[in-house]
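In this view, the complex is presented without one of its protein chains, the others remaining in place.
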């Protein structure tokens, strides 16, 4: 018998009931994150990848709501938990890191306040001990002289340092799962590299599982074990990260990879995906990508199922790239 | 910080100077000072002697210097009506006005903040819609009419509260205060509420807008993601952020509360300086008018200065820039 995965999401649907209509931001999404593994959740903005992350955290705000599906965290369905039960898990067993480090720390509270309150929210310990834990966490993410930095306000840190503080807060209770929502997008490339290395090391040593939400394939390539590509609220391709990036099945994944500059294709023009992400409000039936797809045919007017074209390789497409694979390097 | 303070002080002095010119021109150049300062029963010879004695035959700029010199020594002339130094008259009545304004300001925050918080946290509930409709009413209701209605309902119809006056006072810090006695408190309640009405609406709107804006911030979502209780998220993370604009505006509005107490004091016969100034304008007691205006300008500038400093204490970002 295999070990229970840290997270198993089954047929998740999160919809937003706006005045203009129902936005199906997440529509039938399933994936699994085993213990100590990293899942890269990839997609353009508006594809539903962040909403998926917030659904796992139980932080979907009205008019949004999880309408269907299960979120099994170590076998326990988060979607069924009460607010208070969910709160006890949040920041404790499941933590989250946000995109913009300039915005995630409260500007009028000192760093120590914001760290100590996180410790005390889940454990009854003396404040001195909570402070010591906060200091150690800052040291762990590579912040020099953590004792003094605790007394600073967020605006006294640079963006990269703030993200380190946010990561330190996420690590305070050594969570089983961290949902990272584009945590390096707003940072310089060098800082991005440092933080990625840091996170990888931490995940490996603590056995923490990660959902790494990003639109940047190169980040996923270096970090993730598995990858799930989202488009218009649905997963269109899923599988081992190396396999998917080397031999994408779905034309969308194919297009995404083609639009990233690569040394292997020097001199060739970058291929762009024509057209724009469709509005989730006016989604027509059938494959959402077909208006932009070079391989689209008549039958694409019917929504394809997520089909296992090869062992461990899922794609939601009637006409995947199954032919021998020179074109996708 | 000290450079900033110095610059603000110099600015403040500039405003005081400008206002003294305006008030001087208003009273001594637009109006006929002879008519104002000399008894109408005086005959021609007496008038001319008075004109010379008062220096009214001098050029205007010299007259201003004389006025300024006297003003700096605290001499703003004698009231025609009371025949007492005008400045002294104003200062005697100032504590009553201050008490009323402070009570109204505290009332506005105590009532407005919770209501605004509720309206911001549950923007679609019936309660919050009622609160917002009420706040439009609070902006629209003429203060003086509300005062009359309060008297009609609580003093005349129900007989719960006294309609006018300040009631019994007790001494504290060498001044007489109403809020220290039960009778005084019952006299204070209606005028303070009346004066607070507009500010309650203001605080509600500010708080609600602040809460709604802050709730959308990433740091609030992050605070929730940390597993903090809703109570702590609301009352530490959100509240501390909205406190800054609310404190600033209420502070700045304190000056206008003092100015608007003119109306409330007239209705409730509250013996403050607002009532004095209306009576003085009605009988053209200009030295008192001048004294009132100069005092209130000083008061305003002091308030603005204090609010600025408090603001920089509350917001760590501003604090740093000031250094």
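Labels for the chains are A and B, by order of writing; each one numbers its residues from 1.
Simple rule for what comes next: a residue touches a chain if its C-beta (ideal position, glycine included) is under 8 Å from a C-beta of that chain, and two chains touch if they have at least 3 such contacts.
Definition applied: contacts and distances are computed from a predicted model.
Selecting from "Peptide ABC transporter permease", "Anti-sigma regulatory factor", "Fe-S cluster assembly protein SufD" or "STAS domain-containing protein", the unshown chain of this assembly corresponds to "Peptide ABC transporter permease" (UniProt protein name). Summary of contacts with the chain left out: across B:110, B:137, B:182 or B:216, the touching residue is B:137. Only one of the listed residues, A:125, A:291 or A:306, touches the absent chain: A:291.
Only one residue in the set B:83, B:124 or B:282 touches the chain that does not appear here, and it is B:282. Chain B residues in contact with the hidden partner, per the touch definition given at the top, are 15, 18, 23, 26-27, 30-31, 136-137, 139-145, 148-149, 151-152, 155-157, 163, 255-256, 259-260, 262-263, 266-267, 277-278, 281-282, 284, 286, 289, 293, 296-297, 300, 304.
Everything that follows uses one rule, which is that only the chains that are shown with their structure count from here on.
Residues 217-230, 232, 236-237, 240-241, 244, 314-317, 320 of chain B touch chain A in their complex. By the touch criterion given at the top, residues 57, 59, 83, 87-92, 95-96, 98-100, 103-109, 114, 117-118, 121-122, 153, 155-156, 166, 169 of chain A touch chain B in their complex.
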